[in-house]
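Here you go, one structure.
Omission of a single protein chain aside, the complex is shown with its protein chains in their original locations.
We call the chains A, B and C, going by the order they appear; numbering starts again at 1 in every chain.
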Amino acid sequence: MSTPSVVSSQSSQAGTGQMREVTLGQAIRETLAEELRRDPTVFIMGEDVAEAGTPFKVLSGLVEEFGPQRIIDSPISEAGISGLGVGAAMTGMRPIIDIMFGDFIGLAMDQIVNQAAKVHYMSGGKLRVPLVIRTTLGATRRTAAQHSQSLHAWVSHIPGLKVALPSTPYDAKGLLKTAIRDDNPVIFFEDKMMYQLKGQVPDDDYTIPFGVADVKRAGTDITLVATSSMVQIALAAAEQLAELDISAEVVDPRTTTPLDKETLIASAQKTSRAIVIDEGYERYGVTAELAAVIADGAFYYLDAPVKRLGAMDVPVPFSPVLEDQTVPTAEAVTQLAKTLCGRV
Amino acid sequence: MSTPSVVSSQSSQAGTGQMREVTLGQAIRETLAEELRRDPTVFIMGEDVAEAGTPFKVLSGLVEEFGPQRIIDSPISEAGISGLGVGAAMTGMRPIIDIMFGDFIGLAMDQIVNQAAKVHYMSGGKLRVPLVIRTTLGATRRTAAQHSQSLHAWVSHIPGLKVALPSTPYDAKGLLKTAIRDDNPVIFFEDKMMYQLKGQVPDDDYTIPFGVADVKRAGTDITLVATSSMVQIALAAAEQLAELDISAEVVDPRTTTPLDKETLIASAQKTSRAIVIDEGYERYGVTAELAAVIADGAFYYLDAPVKRLGAMDVPVPFSPVLEDQTVPTAEAVTQLAKTLCGRV
Amino acid sequence: MTQTKAPREQSAQQRAADVREGAEQWMLAYRLMLRIRFFEEQVNDLYRTARMPGLAHLYSGEEAVAVGVCQALRPDDYITSTHRGHGHCLAKGASIDRMFAELLGKEPGYCRGKGGSMHIADQETGNLGANAIVGGSAGIATGAAFSSKMLGTGQVAVCFFGDGALGQGVLYEVMNMASLWKLPILYVCENNLYNEYTHNAETTAGSMLARAQAFNIEAEEIDGQDVRLVYATAQRLVERARRGDGPGFLLANTYRFHGHHVGDIQRTYYRSKEEEEYWKAERDPITILGNWLLEEHVADAAQLERIRSEAQEEVTAGVEFGLNAPFPEISEVTEHVYA
Partner (left out) sequence: MTQTKAPREQSAQQRAADVREGAEQWMLAYRLMLRIRFFEEQVNDLYRTARMPGLAHLYSGEEAVAVGVCQALRPDDYITSTHRGHGHCLAKGASIDRMFAELLGKEPGYCRGKGGSMHIADQETGNLGANAIVGGSAGIATGAAFSSKMLGTGQVAVCFFGDGALGQGVLYEVMNMASLWKLPILYVCENNLYNEYTHNAETTAGSMLARAQAFNIEAEEIDGQDVRLVYATAQRLVERARRGDGPGFLLANTYRFHGHHVGDIQRTYYRSKEEEEYWKAERDPITILGNWLLEEHVADAAQLERIRSEAQEEVTAGVEFGLNAPFPEISEVTEHVYA
């Protein structure tokens, strides 16, 4: 998990200033602070977001700078705050709603899907919902079935929503800026286990456009498409594979909707093999869409079927010995990649 | 849409008695009546289910036979009735909860996903949730974006849930019996536009096991995998293709979870081509999983990429001229099949 | 739940003053209610003659609520509406022709035909949209009130919903927040006795008013058929909210003259013909206001008749416009998914 990420696209999109090392959590916090400073219509609402700075402490310090009028502790009402966010977004504000655990979006799905996602279309393009919902994903925190899910497939499925999944501090900052400045509802998933991950970010203001995948590591023998928490896993697997003389390319779509199909397909066409890795449940999850897109688009180039590694299709168990079975590991990726490359 | 379905598996699973022609709506109603008679722990709860028999009139007459203690009009509280259903199921009842439009399951997702789906697992196998949630899917009823969605991909994604999608009166009856007698939460999706579809059902009691796909029409040149509302579309396309001397096999998975991968893959291996058709949004929808499964399992047999036809990735528009664009048609299936078979 | 307060006792003098002052407003209210009534009768006709796609939920009988409340609003105040939303849209200032165009799925409709009857929105009149999810706009309206407070615009948001929406948990979630943060919002519960085909006595325990009061929200229950009373009460609650004194809740007792939607013809299994006849004969808000206008000599019969025919003409012209309008281009289907 400590493999440093090779952020290939970084230099091309960054400003000209200095780089600094920050954690992913810090990157989120400073992005929010910068946007709160830049645009007075931005505000944050959620449970324990103010003095507590959320249980993950990602928002610590914001209320001190921006005050309780803009960093707002809410009741425990996920549907209510999401709905309020939709209405505020329609009327001149740019709300950032904090849903502590991604598992709780079930409570807000109607507001997100029937309201936020559809207002612009149903109004014939007149009303807009510049809303960001920040939430989390990822298991292995020993918090059991209701606090460990990665439910981004649900919202990726819904037209009208955009879905971002940063895997590095650099991406987190650039994608979150884009999310806040976007005129559409964006669901932004942060991996709870990645808040301490370190990486370089530029001092200058920069954004990362949605729908542009990032090649985190170039390679020629096999493509590893990985999202969010699974990018570091894929990078670790790529290291292991390198030792076996298998050159793996690691591609991070960064946003599931919109999806940069071209980059995914082009990589698979080049390498002729692909594995898709994502921490959502495997069945009917994000790996299905990505695998289907690649299998279709690279059909005439593939030397092996596109393989998928998602979370095991079980509610996440509490017991560490069981929970650790449910999430794809670098070893599992390596093993599968070896098989695909005919190295059994 | 009036093409009669060829229910190949019918004779093998039915009893020995007579067959009768009924509509899909009638099949649902008589199944419910039979199960209510058979098992005193079965009850139905939902909005306007009693005297009104639901807006679709599918439940008409049940309250007269079983009384308002077992056919229960509820407040407009989708989360509440789903939650109550979970608790009742855990304590000796077999609730059937009616969620009028599938679009409303967003309101109940937390109860369905964090409670119903996980109770058995989280309790280490001790507690059970024999709950059926009946709801609807399908567009083209001119009811716009919040009453036209087919959201079965969401629940298909969740371990612990089973998901059934009948496409004929025969399947509706057999699958609904299985659902009610199953000890797990089952989400049962009925196509609103198919309630008038007629078909033969046996007089005898019968069930259809979950996870067994049905070959609705045998063929050799291309496999059309279709669900629910799309089965009749696929059968119509198969007719059109037959006139062009293309022999299409139509396979209906009948349940998305569990999924009969073997039958889907075997059919595609045989025909060497496949199209997956489903009325959910295409992106991250059911077509993705099915296409990925087939593309993987039949990789070495396929002569063309597996193609997908889902609903267009837009909120469903009201205007008929627009709405009609959003759902796959027999013509679109035929056209795509011709292309795949090299007949441009 | 069904008792309604009589208009407060007034001195004769006070009343005369009110009449003079209000004359113009009540004449307008009369016109607006008729416009809604004729609009809805026309919609019913479009349905019966199979000229309208889909269904619609008619507001006939409930006109005094929308008109009375909206007369208490500034043009830039916000409203959110429901599946039974035509009345709210018209009362807030929507134009008849573009509404018909929308109901018919036509390009000049308020939503370019994409929304239809249940989704008419018009930001120019502050209408944030009808909503086909029962209770679905409670969050939106509360969010609009939140914006108003944050931006200091002095706008008030009105959230219209039916008695059935009291079943939706999100309503309680946002009422709590509105009260906590003293948001400028008025929740208007249109209690027409039914949730679709089920009487609310079967679905609604306890007291409707107390459900708002529990959150420390100022709540009033009134006769929703008396547009003047609706106006006066809404006015008080709206101005209170605008001043920053916190949200209000208005429980307006009313009745829908038609079925739940245009296709709901057989209704005797859930409500009696007598009940319907009673409300139409005795509790029609248009008749009630008309009689008052005559009694108080604000208008004579000929004047009222003129308003009637003008309203009818507007509706006739509007439906013609809608029927003749073009459908949107098919390519529009993929437009407006994202801004």
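Observations on the model:
Here is the rule we go by: a contact is a pair of C-beta atoms (placed from the backbone, for glycine too) under 8 Å apart; a residue touches a chain by one contact, two chains touch by 3 or more.
Bear in mind the structure is a predicted one, so any value in this text is a computation, not a measurement.
Within the whole complex, touches from the chain that is not shown fall on A, B, C. Touching the missing chain, out of C:A205, C:A301 or C:I330, is residue C:A205.
Among B:T31, B:Q111, B:S319 or B:T334, only B:Q111 touches the chain that is left out of the view.
When the whole complex is considered, the residue among B:S123, B:T220 or B:T339 that touches the unshown chain is B:S123. Between the chain not shown and the residues B:T135, B:S150 or B:N184, the one that touches is B:N184.
The chain not shown here is touched by just one of B:Q26, B:S77, B:T227 or B:S319, and that residue is B:S77. Set against the missing chain, the residues A:E34, A:D183, A:E239 or A:D313 yield one that touches it, A:D313. Where chain B meets the omitted chain, the residues involved are 41, 43, 69, 74-75, 77, 79-93, 95, 110-111, 114-115, 119-130, 159-160, 162, 183-184.
By the touch rule set out above, chain A reaches the unshown chain at residues 47-48, 50-52, 55, 73-77, 79-80, 103-104, 107, 141-147, 312-315, 317-322, 325-326. Within the entire complex, the positions of chain C that touch the omitted partner chain are 166-173, 175-177, 179-180, 202-207, 210-211, 213-217.
FYI, only the chains that are shown with their structure count from here on.
The chain with its CA mean position farthest from that of chain A is C. Chain B has its Cα centroid 31 Å from the Cα centroid of chain A.
For this pair, chain B with chain C, the centres built from the Cα atoms lie 38 Å apart. The set of chain B residues touching two or more other chains comprises 103-104, 107, 144-146, 313-315, 317. In chain C, 111-115, 119, 131, 133, 136, 169, 337 are the positions where the chain touches two or more neighbouring chains simultaneously.
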